[in-house]
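Yeah, one chain of the complex is gone here, protein chain that is, but the others are all in their spots.
Order of writing sets the chain letters: A, B and C. Residues in each chain are counted from 1.
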Amino acid sequence: MNNALLKEMKERVFDANLALPKSGLVKLTWGNVSEINREAGLIVIKPSGIPYETMKVCDMVVTDLDGNLLENGLKPSSDLATHVELYRSFEKINSVVHTHSKNAVMWAQAGREIPAYGTTHADTFYGVVPCTRQLTVEEVTSAYEFETGRVIVETFHERKLDPVAVPGVLVNGHGPFTWGRNPQKAVENSIVLDEIAEMACMTELVNNIVHPIPQYLLDKHFFRKHGSNAYYGQL
Amino acid sequence: MNNALLKEMKERVFDANLALPKSGLVKLTWGNVSEINREAGLIVIKPSGIPYETMKVCDMVVTDLDGNLLENGLKPSSDLATHVELYRSFEKINSVVHTHSKNAVMWAQAGREIPAYGTTHADTFYGVVPCTRQLTVEEVTSAYEFETGRVIVETFHERKLDPVAVPGVLVNGHGPFTWGRNPQKAVENSIVLDEIAEMACMTELVNNIVHPIPQYLLDKHFFRKHGSNAYYGQL
Amino acid sequence: MNNALLKEMKERVFDANLALPKSGLVKLTWGNVSEINREAGLIVIKPSGIPYETMKVCDMVVTDLDGNLLENGLKPSSDLATHVELYRSFEKINSVVHTHSKNAVMWAQAGREIPAYGTTHADTFYGVVPCTRQLTVEEVTSAYEFETGRVIVETFHERKLDPVAVPGVLVNGHGPFTWGRNPQKAVENSIVLDEIAEMACMTELVNNIVHPIPQYLLDKHFFRKHGSNAYYGQL
Partner (left out) sequence: MNNALLKEMKERVFDANLALPKSGLVKLTWGNVSEINREAGLIVIKPSGIPYETMKVCDMVVTDLDGNLLENGLKPSSDLATHVELYRSFEKINSVVHTHSKNAVMWAQAGREIPAYGTTHADTFYGVVPCTRQLTVEEVTSAYEFETGRVIVETFHERKLDPVAVPGVLVNGHGPFTWGRNPQKAVENSIVLDEIAEMACMTELVNNIVHPIPQYLLDKHFFRKHGSNAYYGQL
């Protein structure tokens, strides 16, 4: 193992985990962030059930690409197997975030995908934020966290969604997972997801026959920020 | 009395009481936390109507297991008799918390139990959070705070609920009580209760025919965190 | 004028005004608090349109009991005439607070009184929080702020409400006024009013056929905290 590289990964994962309570996305010990380095064969993830106030950089847990522990230390987040499965199937993502942020959870509990009602949504998510089907009793009682990852992947495959263009999902009856090219971006996507989840709920309150924005406006805003013709931000 | 033990109890109860306004669960002087030590025959509880800003550790009030004052000092919380009754009937709990946190109050005022709409709920509450019946005029005008405790116990007995598996309740037209094995845990349960109360309300806004999660998912999440097969957190 | 007495009044009024943005009840320069000393013939009130960040104790404006300025200085709050009318008619109150706190405003804009749905309400307001009728074109175009006070008084007289037992009101299409025996208490009543306004709205969301709590529970909670048989707080 490259110690400098691992130290940097631990610091990024630590910072991203702390950003969750700071952003108001998680309470108590809920939520976890991981990062993968495929070349080095490493995943770094939050330890399970450690309070954010006392958590240290060195508490971050290191595993191989299958989730096997590579260091003696704390137990990894109980959601590790979900992260591993997402990394295995979504090859272009380098970080995964799980939270129980209240507005995203509300849609997950309602079992509904979030329609693209405006440009705030379109700036980050290219189309609806999908919601998985409910897990079966067999899936839940066998390898629950692994199957949670599998049903997310199934949802993206069946709907032919690109996880780079739709960097998040709602797990039915549970809550959101988001991802990105690095931990900071993956956390930002969790922030955006919770915000657009709240906006969408309130939009329906104010207009109960509202329609999603037209495809051309969705295209405009998404590609203003993403892809080779993006012109938002500094080059 | 063992002075060191009592001092520690007072500090824990003091810290837990201060955690209530810090967590946004209480305003003004609302809310109270107590702790019991059955072997030592002691209950420590917040004094009545003292502002959190000026409250000191030594202001905590000490009573015996029947709620009789054991020290000269401030008056105990007016809800003491409710705490005493809960300790008498729920033998495995060591701390009780009462708040008027707005989301839990909303369900209590609506007179509705909170359905288990997701895993955030299932991680802490094994099934619905029950709501008591309304107190009768006789109960309210005789020994109101004692009867509040009694109707909570009645609710758990009639529904055959285990207070360890369901660490909280809504008192009809009033608000929530939660409990736990220590003051910190009891406060955490108040935080969770308010959060899932808000999530449940918003879930129904987004989907007015939503169903609770299936029993097998409730089982999975609750027993992932509780009981002999729990695997969440560090051992 | 007694200088020491006046200085203390100004300090209390200043502190109470600053408590409004600190409590989240007002934004920008909205909101104002005043105090009356009937024996000394003095009213002290916030100046008009001064930012809270730069406001000083000496900026507080002093008037006689009819609202005539007694010192050279800043202009008083434009709502002064409402405060004067409330002091004239409600002889037992010594402080008035006006805010545009969002939850109380929502009910005022809806033109609805707030039903007593729970004990949080009953602890401070003995029955519904009334909402005035709409002001007429004559009232608005003549002496608007005076007439705002008059319609509040009319509302209490017509419904035979005691302003000590019901320490606040909603002005139709406008927002809340609260009062109390001193500025701190009057501000606390604004905090409570906004909190119960939010709780009541959410209660109706969760149960659209909810009823107010029974009279005996309203009596119990109000008189637990008020009047000669009160037993909440320290004596």
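As a working rule, a residue touches a chain if its C-beta (ideal position, glycine included) is under 8 Å from a C-beta of that chain, and two chains touch if they have at least 3 such contacts.
In this text the structure is predicted, and so the values were computed from the model without any measurement.
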The chain left out touches which of the shown chains?
A, C
Of the residues listed, C:78, C:215 or C:234, which one is in contact with the missing chain?
C:78
Of C:88, C:112, C:185 or C:226, which sits in contact with the chain we cannot see?
C:112
Looking at the full complex, which residue from C:50, C:152 or C:206 touches the chain that isn't shown here?
C:50
Touching the hidden chain in the full complex, which residues of chain A are there? Just list them.
117-120, 188, 191-192, 195, 198-200, 202-203, 205-207, 210, 213-214, 216-217, 220, 224, 231-235
Residue numbers in chain C that touch the chain omitted from display:
27-30, 47-50, 74-75, 78, 100, 102-103, 105-112, 134-135, 137, 140-141, 144, 173-175, 201, 204-205
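Criterion: only the chains that are shown with their structure count from here on.
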Is the chain-to-chain touch network here best called a line, a ring, a star, complete, or other?
line
For chain A paired with chain B, centre-to-centre distance based on mean C-alpha positions, whole Å
33
Can you check how far apart chain A and chain C are, centre to centre, with Cα atoms defining each centre and the answer in Å?
46
Multi-chain contact sites of chain C, meaning residues that touch two or more partners:
none
